[in-house]
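Just one protein chain is left out here, and the rest sit where they should.
And then subunit A:
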Amino acid sequence: MQKPLAPSPAPGTGPTPAKKPTRRCAEVCLELLCVECVRLFHDKQSGPAAAAALEAIGYRVGQQLVERYTRDKPLLGDTLEIIKFVCKDFWQALFKKQVDNLKTNHRGVYVLQDNGFRWLQRLAGPPPPGAGAGADPGREEAARQLALRYLHLPCGLVRGALGHLGVACTVEADPKQLPSCTFTVRIT
């Protein structure tokens, strides 16, 4: 994400009275950092411990980011408004698009669907059909498992953001069809 380092939420919104130009960072640096982070934690610890560590990192970062992005916005009222804020402003700032679909069962479960999750774009999907019908489900499953590793960090981000705004919840990710992905938020 090309975020300027000064704490203003929307980069490039009209002339700002800045004394020096805001410094920016190339997006590829963030992508490489995330990939390396996942690799490091999965090398040092195995399975659930690595996932928990990545989620904890995401949680802390989510808290800080949401503190920053709610800066000049009006106060949010109930849970639905908070989720909508995460779907729109938070997602826009982090992934340069809004969440494509939001579903709820009005009983504390929200499903956020993103067709084209930015951080999964670079992950190679399964080969197109015609390369061997029998191998396809296996490869798709393997690709799903691989994608799941990279989704612990975004899950933590969402959980941290919601937690800081007062909504305690658990977040699970489901990469159904790369690169689209659904996040299920269950309010605790």
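Methods note: contacts are C-beta pairs under 8 Å (C-beta built on N, C-alpha and C of every residue); 3 or more make two chains touch, one makes a residue touch a chain; residues count from 1.
The rule is simple: contacts and distances are computed from a predicted model.
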{"item": "Among \"Small ribosomal subunit protein uS7 domain-containing protein\", \"AP complex subunit sigma\", \"Trafficking protein particle complex subunit 2\" or \"CCR4-NOT transcription complex subunit 10\", the UniProt name of the subunit that does not appear here", "value": "\"Trafficking protein particle complex subunit 2\""}
{"item": "Among A:A52, A:L76, A:A93 or A:V111, the residue in touch with the chain that has been omitted", "value": "A:L76"}
{"item": "Contact residue for the chain not shown (choose from A:G108, A:G138 or A:G166)", "value": "A:G166"}
{"item": "Per the touch definition above, residue among A:Q63, A:T79 or A:T182 touching the missing chain", "value": "A:Q63"}
{"item": "Contact set of subunit A toward the excluded chain (per top definition)", "value": "7, 60, 63-64, 66-68, 70-71, 73-77, 164-166"}
